[in-house]
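Missing here: one protein chain of the complex. Every other protein chain is in place.
Here is subunit A:
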Amino acid sequence: MTRFLALPLILAAAAVPALAQDTSPAQLRSGYEAESGAAADPAAGKAFFLAEHSGGKPETPSCVTCHTSDPRAAGQARTGKTIEPLAPAANPERLTDSAKVEKWFGRNCNSVLGRDCTAAEKANIVAWLASF
């Protein structure tokens, strides 16, 4: 019985829609730069990413809590699930889907800082992640 059930399940799983690859790290960076009116600063992005912040949820003081301090390395969600690397150099799917990037900035900035990230902060982070 187990075997008979497996096939339709695999077929059903294959129907999940693929990523919408509608942007690139460079396009995202210039979009956020235009919004903030300032040039991105990758070093500031790095400092922001590695820093311990306050104002967010106690469980997640830093981006590093889940992503580690090396964006080329895999991280780990608090549930033990692996998070693929954030740097496009290590994971070409990153920073190619604008809705996905906005969704995770929205969630993660609120978890870590208790507020949305500014366009300038997003430009800096994208520029740093793309610099590897």
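Basically, a contact is a pair of C-beta atoms (placed from the backbone, for glycine too) under 8 Å apart; a residue touches a chain by one contact, two chains touch by 3 or more; residues count from 1.
Rule of thumb we're sticking to: contacts and distances are computed from a predicted model.
According to UniProt, the chain absent from the figure is "Diheme cytochrome c", selected among "Probable DNA metabolism protein", "Sugar ABC transporter ATP-binding protein", "Phosphate transport system permease protein PstA" or "Diheme cytochrome c".
Residue A:N108 is the one among A:T23, A:S36 or A:N108 that touches the chain not shown. Within the entire complex, the positions of subunit A that touch the omitted partner chain are 1-2, 5-6, 9-10, 12-13, 15-17, 57-60, 77-81, 103, 106-108, 110-111.
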